[in-house]
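The complex is shown incomplete by one protein chain, all other protein chains being positioned as in the whole.
After this line comes chain A, so read on.
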Amino acid sequence: MNAVANYNFAYLDEQTKRMIRRAILKAVAIPGYQVPFSSREMPMPYGWGTGGVQVTASIIGPDDVLKVIDQGADDTTNAVSIRAFFAKVAQVQTTTHTAEATIIQTRHRIPERKLEAGQILVYQVPIPEPLRFLEPRETETRKMHALEEYGLMHVKLYEDIARHGRIATTYAYPVKVEGRYVMDPSPTPKFDNPKMHRSEALQLFGAGREHRIYAVPPHTDVVSLDFEDHPFEIQHFEHPCALCGAEQVYLDEVILDDRGGHMYVCSDTDHCEERREAGHVGVLGMQEAAE
């Protein structure tokens, strides 16, 4: 049973990698289309990033530099675990700096720093089908995509407006890719949607449990669905980051006490740290300096 310890480079066997690469190539060729692939059991649970891990394992090479984030942060437990996994089975260099990474695997966020040509962003996707909660059947949703029949989605968004006065989708906000397929951007906050549009980086999406891979190649149109009289808009925060003073970034709310005290800090920890190193200071940083 000692043989159990011998795993191939990046865990997956070469046959499996080839199968996944074929799916990725097809996905890149048809932007936004969900390509079925034969997802494998991975040594972490389904729903914890197995799709992203399989995509990363198939594209990673010894010279790659890997960054893994969860909720924008490099130090959340699952990001730590996935990074450690690749450091172990592929012995690749890892980093927390967005600029240094060649592959960035992410759950729920796109880094604040603009991605560049040559970088690959790998998303972990729980439910790849944007129509799933409107129509639970795969057999039906496949037909709807094939016929470009997205009326149901527009009706849903319209009903939101009728009921709440606005589109009440705040994350996993549906987008249309290159004017053809409606796609789920994974549960990133809609704040990040504009970053996908004509990005210079290749964006790959892996859904392990649901056996789907899809892609947005560089310089592809990614448009958030909306109406002329209710245009798409992203979240705006009233305060800058309390640590680095950044504005126009996505913030996490941190509860400070049980009397309603709270503060807002950058969700992208790397972005926040780099700014602070560069001398930017937020409200809280100033207090600290004063103390």
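One rule holds for everything that comes next: a residue touches a chain if its C-beta (ideal position, glycine included) is under 8 Å from a C-beta of that chain, and two chains touch if they have at least 3 such contacts; residues count from 1.
Everything that follows uses one rule, which is that contacts and distances are computed from a predicted model.
Enquirer: Can you pick, from "Carbon-phosphorus lyase complex subunit PhnI", "ABC transporter permease", "DNA-binding response OmpR family regulator" or "Peptidase M50", the UniProt protein name of the chain not displayed?
Expert: From the choices "Carbon-phosphorus lyase complex subunit PhnI", "ABC transporter permease", "DNA-binding response OmpR family regulator" or "Peptidase M50", the unshown chain carries the UniProt name "Carbon-phosphorus lyase complex subunit PhnI".
Enquirer: Where the complex has a chain not shown, which of A:A27, A:I60 or A:A73 is the residue touching it?
Expert: A:A73
Enquirer: Among the options A:F9, A:Y171 or A:F232, which residue touches the chain absent from this view?
Expert: Residue touching the chain left out of view: A:Y171.
Enquirer: For chain A, which residues lie in contact with the unshown chain of the complex?
Expert: So the residues of chain A touching the missing chain come out as 1, 4, 7-8, 11, 13, 36-43, 45-48, 50, 70-73, 75-81, 84, 107-109, 126, 137-139, 164-165, 168, 170-172, 187-191, 209, 211-212, 235, 242-243, 250-254, 256, 263, 265, 267, 269, 284.
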